[in-house]
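Quick notes on the structure that follows.
A single protein chain has been omitted; all remaining protein chains appear in their positions.
What follows is chain A.
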Amino acid sequence: MVKVRGVSKKYGGKMVVDRVNVDIAKGKITSFIGPNGAGKSTLMSMISRLITKDEGEILIDDKEIGSWKSGELAKKISILKQSNHINIKLKVKELVSFGRFPYSQGKLTKEDWIHIDEAIAYMDLGSMQDKYLDELSGGQKQRAFIAMVIAQNTDYILLDEPLNNLDMKHSVQIMKVLRRLVDELGKTVIIVIHDINFASCYSDYIVALKDGIIIKEGTTDEIMDSAVLKEVYDMDIPVEIIGGNKICVYFR
């Protein structure tokens, strides 16, 4: 379980994340939603120790994030940010194999290769595993990075806007994979997501942030409600049930 207790982050005098408390349950997909500048990505970066918090504590499996050894934590929690520009020439397979670094420190064992091949199969990258990253399309690249995170085989997987710049087909494909990671492998997935309807269709729990604080959290069913969403986004969002899913029709 990830417990966030009174965590704040200040940038140049402005509170970006303001004394946030939240528990993230194991074996679920939790989505962070909210308008731009709400502090979603900052909160996620603090949970994954990419940036330091100014105050509060973050407990990962009941141990404060600062008292974890970085190398050990890398076997527990993984993060993928939204922009992943790499300026070295790498093949897909090589990139995925980096996911095993926390275990083997660069000297890949047989077991590592099993994980790498599994991750490649999981993301359906078999046919392009020997291609260079700069030969791939945006969606393929994103899948390669997610495969790296899968190879890292951590209990917690944090993804910052994994659907950024992806078309519908690839977005659905990635969300289905995340669902499988949770349902089949028992992982805990936390995502920052802008498309409210993807959050509605795939997540178990939704945390809504605004101006650095959590203004609502609850099961997907509770949050997908016109009154709640109006509070979060300051706009009228009719919610319709289509094919058993709650869908927001906010386009006009």
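The working rule: contacts are C-beta pairs under 8 Å (C-beta built on N, C-alpha and C of every residue); 3 or more make two chains touch, one makes a residue touch a chain; residues count from 1.
Throughout what follows, contacts and distances are computed from a predicted model.
Missing chain, UniProt protein name, picked from "L-lactate dehydrogenase complex protein LldG", "Iron ABC transporter permease", "histidine kinase" or "Beta sliding clamp": "Iron ABC transporter permease". If you put the hidden chain back, the residue from A:Leu90, A:Leu136 or A:Val172 that touches it is A:Leu90.
Here the missing chain is touched by one residue of A:Gly71, A:Gly126, A:Gly186 or A:Pro238, and it is A:Gly71. Only one of A:Met15, A:Leu50 or A:Ile215 touches the chain withheld from this view, namely A:Leu50. By the touch rule set out above, chain A reaches the unshown chain at residues 48-50, 52, 70-75, 78-81, 84-90, 94, 98-99, 101-102, 105-106, 134, 152.
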